[in-house]
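First comes the structure, then the notes that go with it.
Omission of a single protein chain aside, the complex is shown with its protein chains in their original locations.
Moving on, here comes chain A:
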Amino acid sequence: MIKFTHIFTLLLCTSFVVQLTKISQKLTAKEIIEKVDDNMSSDTQITESDMVIHGKRNSRTITSKTYIRGKHDSYTEYLAPAREEGTKMLKLDDRLWIYSPSTDRSIQLSGHMLRQSVMGSDLSYEDMMEDRELTDIYNAEIVSEEEIDGRNTWKLELIAKVNDASYHKRMIWVDTERFVPLKEELFAKSGQLLKETIMSNITKIDGRWYPKKMNYKDMLKSGKGTDFIVKSIEFNAEIAAHIFTKGSLRKS
């Protein structure tokens, strides 16, 4: 009887391992990334979020509402605090405008200004601007399987195949079941780690798994990084076309 139990357990374990191996064998790194993209993106998105910026002296929370259309267009309106209220950002393809209610002017950002931090956070405008598919910019390969916070992940290494990639190398840990990235590291060509992102509070929303909290950390700066907390998110919601025009930036 004891022998039978042992054999049964062994068979069960073997079967489980074989199944897991089959999944990872079936999927290539490119397919995993495509599945992540499918899970994380949608035709449109409306997100209300808090950005908690941990500075050296204090922390600030900035609330904003973002409308996203496809992969290239987005519109963000800052709602709080009062200092930021009414500031808007519009991104259409590779162009970015910022509107200031105090001067009633829209300024298009370009050149080195895109490398500046957004609102003092650990994110740059350039980070926000990147809208190409990862598979268009990087060659990916599965490096290993690791466990993060009790979740099995594929560790993917992405090496840039184009010259104008913001980061030469990315390491991404993707949840093997939910196809959600749990951690990402961004490297310079020199091999120096530049930024790290930790995704947490993975929640099922409209049938897909989505991280409701992301911590972005500029590794060249000291501090606790910037938390991006999703307060609400709607996938494939209807968004009026005029939102994605320069006219929407002006005072409403």
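Please note the rule applied: a residue touches a chain if its C-beta (ideal position, glycine included) is under 8 Å from a C-beta of that chain, and two chains touch if they have at least 3 such contacts; residues count from 1.
Criterion: contacts and distances are computed from a predicted model.
Chain not shown in the complex: UniProt lists it as "FtsX-like permease family protein", one of "FtsX-like permease family protein", "Tryptophan synthase alpha chain", "NADH-quinone oxidoreductase subunit K" or "Monosaccharide ABC transporter ATP-binding protein, CUT2 family".
Touching the chain that is not shown, out of A:I68, A:I98 or A:A165: A:I98 (per the contact rule at the top). Checked against the full complex, the one of A:T87, A:S124 or A:S166 touching the unshown chain is A:T87.
Here the missing chain is touched by one residue of A:S41, A:T66, A:S117 or A:S248, and it is A:S117. Listed for chain A, the residues touching the missing chain in the whole complex are 53, 55-58, 60, 83-84, 87, 98, 100, 102-113, 116-117, 119-121.
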